[in-house]
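A single protein chain has been omitted from the complex, and every remaining protein chain is retained in its original position.
Labels run A, B and C following the written order; every chain starts at residue 1.
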Amino acid sequence: MDVIADICVIPLTGSISVREPVARAHQVLIDAGLDVQLHAYGTNVSGPMATVLAAIERIHETLHAEGVPRISTSIKLGSRTDKRQSMEDKVEAVRERIGSGG
Amino acid sequence: MDVIADICVIPLTGSISVREPVARAHQVLIDAGLDVQLHAYGTNVSGPMATVLAAIERIHETLHAEGVPRISTSIKLGSRTDKRQSMEDKVEAVRERIGSGG
Amino acid sequence: MDVIADICVIPLTGSISVREPVARAHQVLIDAGLDVQLHAYGTNVSGPMATVLAAIERIHETLHAEGVPRISTSIKLGSRTDKRQSMEDKVEAVRERIGSGG
Partner (left out) sequence: MDVIADICVIPLTGSISVREPVARAHQVLIDAGLDVQLHAYGTNVSGPMATVLAAIERIHETLHAEGVPRISTSIKLGSRTDKRQSMEDKVEAVRERIGSGG
């Protein structure tokens, strides 16, 4: 089953800068072979659900192993059986209707 | 690695009532042997991360197999290495401070 | 318009303990006169949408004023026009179906 997911990792490190662990998490998603799109409040990925979930588990393992004591990750997971839809399809489906309503 | 998770399944069924698939999702979490707490906007669970993630995958598989064509699930996953903390501990840690600030 | 909301405040304080600012946020929701239910991964509230949103803004203002430099808050907001539904109704609607599916 393929999913499109939105993943936002918040590491609690004792520092208010989170960019290094967040970049590390992003790299784990890339290394998992997923299609990955960084945005301003997280990372979207698409791929097989088992691969996506395994990558999320690896993010927690990796960050903890590198010294991050506490992590809160927000995830949205979307799957559908009625048609295949890429991340680009989802954006395009909305974009083509914007402004068309009058 | 143990996690505490918050899981909110939104099935898009062609009906605005979602209670049956939401109850089904909740049952999958119970059947996975997780510690489960229903609340007004989702279900909290605690247990091993692999078990939690496998249960989430099974929710999508189960609901799709039962005819739900589209699902969007929101998840929060929290893990920490500095101490063990149950769902009750988390609630209690906040509750004992409420009203104590003057 | 009434809403049911789920609010999870993550303060980035330079400490990994978040219980004090989280309790402070919870208190702001109580002080706003909302119906409030603490759970293991956030707080559910119900009330008029304008009151809920104003309370969320006050949480950020209050925590920043008390020295929290960075806050990431996750919110789910549910509204419906087809019927009135309390937080208890939502939990009960799911609970009465659990185990009834066979």
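Going forward, a contact is a pair of C-beta atoms (placed from the backbone, for glycine too) under 8 Å apart; a residue touches a chain by one contact, two chains touch by 3 or more.
These numbers come from a predicted model, not from an experiment.
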Among the chains present, which touch the one that was left out? A, B, C
The listed residue (C:Ala32, C:Leu77 or C:Ile98) that touches the chain absent from the view is C:Leu77
Since one chain has been left out of the picture, which residues of chain A touch it in the full complex? 4-6, 8, 16, 19-20, 22-24, 26-27, 30, 37-42, 44, 46, 74, 76, 78, 80, 82, 87-88, 90-91, 93-95, 97-101
Touch residues of chain C, complete complex, unshown partner: 1, 3, 49-50, 53-54, 56-57, 60-61, 64, 69-82
Please give every residue of chain B in contact with the chain that is not shown. 10, 12-16, 18, 69-70, 72, 74
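As a convention for this text, only the chains that are shown with their structure count from here on.
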Taking each chain's centre as its mean C-alpha position, how far apart are chain A and chain C in Å? 24
Mean-CA-position distance for chain C and chain B (Å): 16
Separation of chain A from chain B, taking each centre as the mean of its C-alpha atoms, in whole Å: 18
Could you list which residues of chain B touch at least two other chains? 74, 76, 78, 80, 82
